[in-house]
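Here the complex is missing one protein chain, while the rest keep their positions.
Coming up: subunit A.
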Amino acid sequence: MKAKVYVTIKENVLDPQGNAVQGALHSLGFSEVGKVRIGKFMEVELDAADRAQAEAQLKSMCEKLLANTVVEDYRFELEG
């Protein structure tokens, strides 16, 4: 099974990289751009009996390692 994992900095935590990119877009003339947030995208291939098991495994991976839940949120999508 394939999973896409998205890790983003929490809304209430400063994202200096996002702010820098927002500034760059503005200076290129994209004045329509509001807030920009930068996160991480990971593709994970895993062996799982079914969807429910895969979800449980991914949750555990995110909580333990892939995201630092003090400052980051995570979500994932399963393919197939």
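FYI, contacts are C-beta pairs under 8 Å (C-beta built on N, C-alpha and C of every residue); 3 or more make two chains touch, one makes a residue touch a chain; residues count from 1.
We take it that contacts and distances are computed from a predicted model.
One chain of the assembly is not displayed; among "Phosphoribosylformylglycinamidine synthase subunit PurQ", "Nitrate reductase gamma subunit", "RNA polymerase sigma factor" or "Protein-export membrane protein SecF", its UniProt protein name is "Phosphoribosylformylglycinamidine synthase subunit PurQ". As for the chain not pictured, it touches subunit A at residues 9, 12-14, 16-17, 20, 40, 65-66, 68, 70-71.
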